[in-house]
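Removed from the display is one protein chain of the complex; every other protein chain stays in position.
Chain nomenclature is as follows: A and B, assigned in order of appearance, with residue numbering initiated at 1 for each chain independently.
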Amino acid sequence: MEKLLEQIKHGTVWPFPGGVHPPQQKSQSNSEKITRLPLPDKLVVPLKQHIGAHGKLIVDKGDYVQKGQALTSPTANWSVPVHAPTSGTILEIAPSPSAHPSALPELSVIIKPDGKDTWCQRQQVSNIKTIDHDELINIIHQAGISGMGGAGFPTYVKANTDKKIDFFIVNAVECEPYITADDVLMREHAVEVVQGIEIMQQLLQPTLCIVGIEDNKPQAISAMQKAAEHNEHIIIQSVPTVYPSGGEKQLIKLLTNQEVPSGGIPADIGVLVHNTGTLFAIQQAVYEGKPLIERVVTVTGNTIHKPGNVWALLGTEIKHLLDCQGFSPVPQQRVVMGGPMMGFTLPTVRIGVVKTTNCILAPDHNELAEPGDEKACIRCSACADACPVSLLPQQMQWFAKSKEYEKLQEHNLFDCIECGACSYVCPSEIPLVQYYRVAKVEIKEQQADKIKADRAKERFDARKERLEREQAERQNRHKRKPTTKSADEKQKVADALARVKPKSDKDGEKSAVAAAIARAKAKKQQGEQLEPDNSDVAKERAIRKQQARQYKEEKESQGSSESTDDKKSAVAAAIARAKAKKAAQQNSAESQDENTDSAPVDDKKAAVAAAIARAKAKKAAQQNSTESQDENTDSSPADDKKAAVAAAIARAKEKKRQKEGNNPS
Amino acid sequence: MTLLYALIALGSLALIFGVILGYAAVKFRVKGNPIVEQIDTILPQTQCGQCGYPGCRPYAEAIANGDEINKCPPGGESTVKKLSELMGVEAKPLAGGEQAEPIKTVAYIREDECIGCTKCIQACPVDAIVGATRQMHTVLIDECTGCDLCVEPCPVDCIDMLPLAPTKQSWKWQLDAIPVTQID
Partner (left out) sequence: MKLTMASSPHNHSQKSLSKMMLSVIAACIPGFIAQVIFFGTGVIIQLVLALICVSVFEAIIMVLRKRSIFAALSDGSAWLTGVLLALSIPPLAPWWVIVIGSFFAIVMVKQLYGGLGFNLFNPAMAAYVLLLVSFPVQMTAWMPVTELLSQPTTLAQQLSIIFHNFTSTGFSLEQMRTTVDGMTMATPLDTIKTDIAHGLTVTESMQKPIFGEWAGLGWVWVNLGFLLGGVYLLKSKIINWHIPISMLVSLALCSAIGYVANPGTEPGIIFHLFSGATMLGAFFIATDPVSASTTNKGRLIYGAIIGLLIYLIRTFGGYPDALAFSVLLLNMAVPLIDYYTQPRTYGHGEVK
């Protein structure tokens, strides 16, 4: 340990294997100061912008909120609140496309700014030595701070670790090309960042704090060195420019020569890593009382007229950022949130900036080439040479394609950090990372399915046991009656069943099915047919599946934003499906009966149907009357119920009519 | 004489191996029929009966006794593949022209239409429907296996099998399926 400290203070770094050197492209955006954007027309603030559950909503549609006012309050499970980025009125609280590769909708608060930008009450701390650990953690928690580098892990959870931390590492590497948000933040606010570091030092009491900055940011390095001069426990370490040295695990290896065990977290080896932006946010929360409502975002790319860094309120739509910086899109424009190596393309520019948005990249086709066609892997293992975690991407690619997930896991798929170095160097342009991502999701799904299957089995067994027990109990009860002979008993039950059956035969189909079952049973008894005949069921199922598929396709073709329509159409489709199913059954039953005279059957059916409808109506009426007697005080629910029942009957009747209409007479 | 030596050598070899095999048969005897267990763990445990057997376990027993391995639509092709590996038989396409990857569904009761007949509760193989007579029923989505068995008995047809909505966790990076909007 002593020796390690000595080496670190001496400026030693321990390179990790692999890595690539994509063109830096940082000079476009880091020459100007950070600018502040005009207030946008509306802000879309998703409730969940971090890893963990979202908090409980504490505002309502139409409420007036002040700048910095909390919109949610944290509950359990790592939840972190979100705040109003400016003062204004809440237009709506609705799902809207999220800042995630899938853009699946996320519940968001949509605020219309009033232009006044009035702050809520703020509590500022002037001397952090005066407040204790728990209070500091609470400030950080209530300020809604989560990791601003990429993953979005709640900061208060990290800061509140009960493990002994030796090294507190500040990730100021920013190894992704194009992004300069942390670079300019350190140039302009080094003092605040160092104050943030000191807050963390007070919380964690680490032996040493190391700030890792890539050597392509000399101005940031000197600014930080100047700001941290007074604190001998902070070391500003310049690290060689290689992608992905900003990966948490790579940085730990680089700065301390330690490796986080697979599946573990840095705290397991006494290391904690925070991003520069996060530390600035901590400083703002503690000293200024400002919750996390804005961040620095790099807006860059060849299609942007004024590439640079901006202070963007969380919830500012990407469109606003692009418009303010000047944007002339090219055909098949890509808009990437994040950097070119790990960022994801956005399907719409109507997505709000979130806590983890560090860059908006709008490249043209010359600077970042479109991916070409995938060609055959020649096992050149350029990918393995580039892999920063020493995986064998080319082997894994074969397994991923052939869905050999066990082998993939043996090859440590889950240690893949999805940095994209392998895809970047692949001469065959194989989208390796894409394969691994899909495989990861499918493996996780399989594991979840396995757990679910086990539980289903358990429940099925429990149910079977219960049914057997109940049956045994019934038999015991009967045994206690010595007068009844078992044969008589059976006869009686059979008679009862025979009486009950016609009643429940609401249309001919049941009797047909019953007949089929009876036939099957008879056959089985004769020993002719050992396998059950499930062809009818299979047919029905095929129809159902077909409809499910159609439904899915329909849904996919529709826009995701029209959720209410979706719902409606889903219900409609379901109803249509159910009807079609019944019709199909009816037809099949029909075809079975076709040999016999069909007209009498129809008559009979109609009669039966009418009888059943009558019986049901009567039953329902009775039911209603008893209920309304019971619930004299509260009549409206009963009315509802009545209406529902009436509707159900009407539907049943309608169904019958339709069927009769369908019947070939 | 050489013939005798050969006979003695072969005979003693046979004896030795016989003893070893006999010992191994006794020593490493497996209790029960683990193959059924193994098959059972591969099956998706929807207990839907679509294979024609009343549950997954009976089908597992049937497979162990030589039934076809392609009768499990909820398991899809992946289950058939795994079964074929385990049983050492050729993987066949699913019986009845089922599609390779089944769409996962859960039962959904349109609750304002439910008349509280409990028929679906009796039909559910995993007790995933709760409710009582003349009370509204509802499905425990987490426990529902999507087996379809409750749809048939419902007298008012208020049960739908709805595809599970994708979540960010279950999303499989189908980038081409995301609807893209115009930049205006």
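The rule we apply is simple: contacts are C-beta pairs under 8 Å (C-beta built on N, C-alpha and C of every residue); 3 or more make two chains touch, one makes a residue touch a chain.
All of these numbers come straight from a predicted model, not from anything done at the bench.
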Exercise. So which of the visible chains would the left-out chain be touching?
Worked result: A, B
Problem set entry | Which residue of A:1, A:76 or A:376 touches the chain not shown here | A:376
Problem set entry | Hidden partner chain, touching residue among A:145, A:251 or A:336 | A:336
Problem set entry | From A:12, A:205 or A:262, residue that would touch the chain that is not displayed | A:262
For this session: Quickly run down the residues of chain A that touch the omitted chain.
Result: 16-17, 20, 22-23, 177, 249, 253, 258-264, 329, 331-336, 338, 340-349, 361, 363, 368-373, 375-382, 384-385, 388-392, 394-395, 411-412, 415, 418, 420-421, 423-429, 431, 433-434, 437
Problem set entry | Touching residues on chain B - with respect to the absent chain | 173, 175-176, 178, 180-183
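Note that in this section only the chains that are shown with their structure count from here on.
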For this session: Please work out the Cα centroid separation of chain A and chain B, and write it as a whole number of Å.
Result: 27
Problem set entry | Contacting residues of chain B [partner chain A, same complex] | 40-41, 43-47, 50-53, 55-57, 67, 73, 78, 95-99, 102-103, 105, 108, 110, 112-113, 115, 125-128, 134, 143, 145, 148, 151, 155-158, 160-163, 166-173, 175, 177-181, 183
Problem set entry | Contact set on chain A toward chain B in their complex | 98, 100-104, 319, 329, 333, 345, 347-350, 403, 434, 437-438, 441-442, 444-445, 449, 452-457, 459-460, 462-464, 506, 531-535, 537-539, 541-542, 544-545, 548-549, 551-552, 555-556, 558-560, 570-571, 574-575, 577-578, 582, 620, 623, 640, 644-645, 647-648, 651-652, 655
